[in-house]
Structures are given as structure tokens and as C-alpha cells.
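Of the protein chains in this complex, all but one are displayed in their positions.
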Amino acid sequence: MDERRFRKRSLFLVLYLVFAILPVYWMVNMSFKTNEEILSTFSLWPLHFTTDHYRTIFTDVSWYSGYINSLIYVAINVVISLLVALPAAYAFSRYQFIGDKHVFFWLLTNRMTPPAVFLLPFFQLYTTLGLMDTHIAVALAHLLFNVPLAVWILEGFMSGVPREIDETAYIDGYSFPRFFLTIFIPLIKAGVGVAAFFCFMFSWVELLMARTLTSVNAKPIVATMTRTVSASGMDWGVLAAAGVLTIVPGAIVIYFVRNYIAKGFAMGRV
Amino acid sequence: MKAVNQKAWLLILPVVLCVAFSAILPLMTVVNYSVQDIISPERRVFVGTEWFKAVMRDDDLIGALGRQIVFSLAVLAVEIPLGIALALAMPAKGWQSSAVLVLVAISLLIPWNVVGTIWQIYGRTDIGLLGASLAALGIDYNYTGNALDAWLTVLVMDVWHWTPLVALLCYAGLRAIPDAYYQAASIDGASKFAVFRYIQLPKMRGVLMIAVLLRFMDSFMIYTEPFVLTGGGPGNATTFLSQYLTQKAVGQFDLGPAAAFSLIYFLIILLLCFILYNWMQRVGTADKEPGHG
Partner (left out) sequence: MARIELDLAHAYRANPQRDEDYALLPLKMCFEDGGAYALLGPSGCGKTTLLNIVSGLVTPSQGHVTYDGRDVTGLSPQQRNIAQVFQFPVIYDTMTVAENLAFPLRNRGVPEERIRQRVGQVAEMLDLSGQLGMRAAGLAADAKQKISLGRGLVREDVSAVLFDEPLTVIDPHLKWQLRRKLKQIHHELKLTLIYVTHDQVEALTFAQQVMVMTRGRAVQVGTASELFERPSHTFVGHFIGSPGMNFLQGRGHAGGIEIAGRLLAAPTESLARLPDFTLGVRPEHVQLVAADTAGAIPGVIMQAQDIGTSWLVTARVGSGLNESLLRARLGAEQAIPRVGDTQWLSVVGEHTCYYVNEELIA
């Protein structure tokens, strides 16, 4: 009886994985075909394998700078998000103070705000500050939704650490910064990993704000690709190759945090 | 219990400042615009609630709102059960669990415009696998011309894109259940369904709440993927709220109405999420139980 159920589940899993991977595979497939082949014939794998499109991306500065720009502002954002979220999450987890529940909910509401609402104000704000078209602008703008999420996730993990550990450290004479850095953070490593993963994820994939706040210098890859789309005569091959390359950093990140994700979620907000 | 300590405000100050900078300032700007008629940068007229009234009477807005609600509900109806089913099917141990985890999570890490692009290509009958297959089966499929096809494609794209989030959250919830529960259930003679209903589902309550909240919020704000896939078409068949707002703000540069609408949009989401949040809190800590066997 278990055998049958096992096979049903495996079948379902396999079907889903096929469903999940097929569109990605199709894009990978296209990225290795020449444009002529894409438009003329239809095949499940490239008949004339070519790496031309990838070469274009790696050599054309307007393309590869897009990736570098994205990586820069995402990295800045993740670092800042974690830096401000860690003490705040600790405060929410350990203390009661005036307005604590309200502030927590207010933070969450920022995650709920449609970015479209802030498009114009952001545009004007950053223009006024002279920060238009900089990496820091996008990094700061993304703080809007990443910081609340980081606080939410980290607070969940921190609540799982018994307060006795804090008290023991104080009795042992640790100052707060030293306790926090050398004892506490290692205990919530998984939580930091999960929070960093989500901040990376949501910042890397966000389009609207990233496109609005940049033009040339800090133009992220997501914007470069949409430019291609709206131009006449679509270069499908390069587009596909660019798409494939945007998945690479994500796949690497998730490979590194894969152990934390399952363990991490479990210890967190459950 | 937690210690009462007002000095904790120092710890949360950086967060409050960051988010206030990113949120309150722009919000004030939006409020500002929503009550003024900006004929030109120099000439602004205070018009009070006029924009709000105009927006509420706007048929296009009501249409977009209706479409948005249907879309979000459909998304939840498909992604939550599918995500749970997927989490139950994913292996718990071994190299297979890591491999499946990475494969499942890939769609989450694709920039949203690329998601739109992938499906844009995928659904085309000339160069896309899905489109060509459907055409080969004799089905008349055209997501740019046919409203229903466009809807279904956008829905399937979202399911493809975001079900893994629900699945990963549920997967983590499942991994947290100690073996002893399954052993005890086996000893008690519980059927597989009873195990799901009385052990797995209750223990996933926490993560499911997060999943429903996140998916609802995000689907209500969806912009990029449908924009890239269908551009909101055909006509305005797949124009949801965010796109409607952006069209008004950036496209038509009608700052006043756009700002007014922004506020209403924000408040709608806020209200719905507040209700959802409280409802789920109540389910989580309920002393009374609705129905049991």
C-alpha cells in the first residue's frame, strides 16, 4: 500500500519538475540557436549549436555592465538590510516597549505597498538628492520591502533562542556587542542565511524601481533586457542568453543556502 | 515574558529611519499630490477630495479592481493546494532532497521580466514549445488576441513562478515535524489522510499563514510579468491594478488622480491584509475549534 502511494507521489513530483523546468529549458535551448534557426525551424535542441549570443553579452559592455550593476546594488542592499534588521529583530524578540506591536505591523505594511505607488515620489526624491542613476539609490529604494522581511524572518529565529543564553552571557561578563557578535549571531546562522537569501532574491528580481531610478551608469540587467524587448526587430537569441545568465547568480545562491532553507524555515516562523 | 525596556528603541531606530525614508517621505508626497491639481510646476490648486471622487467613479478603475480580485483569488486557489501537494511529494532526505530543492526553487530566482519573457516566447505558436504543441493538437491558442487565452496564460505563468514559494515554506514546516508523531499515528492506526489532516496540516499552520499572506499581497501588486507577457491586453483584459496605476501616473502623467488612486490602492491592500492577518492569528491561537471528527 505504501509502495503505490510512493509511486503516485513520485509521479506527481516528476510531472511538476518537468512543468517547472521545461520553460527554462526552452530558453536555454534558444540561447544556443542562431536567430535564423529560431525563426525558421522548430526543434527540441539546437541543430546548429552556437555560443555567439553569449559571446555578445560577455563582450558588449552595454550587456555585461548590466549584470555587474545588478550585483552591486543587490549586494549593497543585502548588507544594509541585514545590518539594520539584526538589532531591530533582537529588540522585537527580547523586549517590550511602547508601540512595539504597532511598529512591527507598520514595518510589514511597507512590504505590502505596491511599488507602483512610490514610483513618482521616488523619482522626485532621488532626483532632488542627486542620487539618480546610482547603485546606492536602487539599494536604498529596495530597503523598503527587504528590511521588513528581514526583520520578520530574523525575529522568528531569534525567538527560538532561549533567553537564558543572553542572561548567561551577561553573567559571564560579556558586553552586549561582544555577546551579539560572538555568541548570538552564530546561533541564528540559519536565520541570517534565510534572510540574506530572501533579500537577495527580491532585490535581484525587482524591475520597476530599478528601471525608474537608473538610466545609464547603474542600469541593471533587468532594464537592459526590457530595452531589447521594446526595440524593433527582437534579437531572440541574445535575449534568451541574457535571460539564462540572470538565473545563474540565483542558482548559485540557492545552492549555497540549500541546507539552511529547509532547516532555516523550520526553525523560524513556524 | 519579555522584559520591558524602552531603550530598545535605540535598536530599532536604524530600521525605522531606513523604512521611514523609503516610505513616509514618498507617502507624504503622494498625499500631497492627491489633493492638488498640478496644472504646471508653478501653478497648483488645492482641490481637496475631488480626485478621490473622480477616481471612484472611474469605470476603468472598477474594471481593473474587479479583474485584480478575480486574479488574486484564482492564484490563491491554485497555488496553495498545489504548493502543499508539492511539499508533501518532495523527498526529505538524501542527495535527492537537495537536487529537487534547487530545481523547484529556480523559478523564484528568475527576474520577473525574464519570467514574462520566457512565457512570452514559450506561448508563441511560431517559436514557443507550448504554443507550437497546442497548435499541433489543433487547439486555437492565441494569448495576444484572445482574452481567455491571455488570462489562462498569465495565471499559469504565475502558478509556475510562485508555487515554489508556497511549496518551500510548507516543506520547511513539514521537516520540522518530529518522527515520533508519524510513529505514534502509525501505532494509533491512523490512515494517511488522517495523518495529513491531524498532524501535517495543523503543524504547517504557521508557514501556511505566511504563504497565504505573501502570495495574496504580491499577487495584488503584480506588475512586471503580465506587463511583459501581454502588455495588459488584449485591450485591457489583463490589465490589473498596478499596471493601471502606472499607466495613469507615468503614461498619462496625471499626477493628481494617480496619487489619489495610489492611496486608495494602498489602503485596499492594507485593509485586506489586516483582515487576513487577524483572521489567521485567531485560527492560530483559537480556543474554540471549528468542526472535528
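Each chain gets a letter, A and B, in the order it is written, and its residues are counted from 1.
In this section, contacts are C-beta pairs under 8 Å (C-beta built on N, C-alpha and C of every residue); 3 or more make two chains touch, one makes a residue touch a chain.
All values reported here derive from a predicted model rather than from experimental measurement.
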item: Partner chains on view for the chain not depicted; value: B
item: Hidden partner chain, touching residue among B:47, B:88, B:102 or B:190; value: B:190
item: Chain not shown, touching residues in chain B; value: 178, 180-181, 183-184, 186-191, 194, 198-199, 202-203, 287, 289, 292-293
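Criterion: only the chains that are shown with their structure count from here on.
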item: Chain A and chain B, separation of their C-alpha mean positions in angstrom; value: 16
item: Touching residues (chain side chain A, partner chain B) in the complex; value: 5, 9-10, 12-13, 16-17, 19-24, 26-27, 30, 38-39, 42, 44, 80, 83-85, 87-88, 90-92, 94-98, 100, 103, 105, 107-122, 124-125, 140-141, 143-144, 147-148, 151, 201, 204-208, 221-222, 225-226, 229, 236, 239-240, 243, 246-247, 249-251, 253-255, 258-259, 261-270
item: Contact footprint of chain A on chain B as seen in their complex; value: 1-6, 8-9, 11-12, 14-16, 18-19, 21-23, 25-27, 29-30, 33, 85-86, 88-90, 97-98, 100-114, 117-119, 121-122, 126-130, 132, 160, 164, 168-169, 171-173, 175-176, 192, 203-204, 206-207, 210, 217, 220-221, 223-224, 228, 241-243, 245-246, 249-250, 255, 258-259, 262-263, 265-266, 269-270, 273, 277
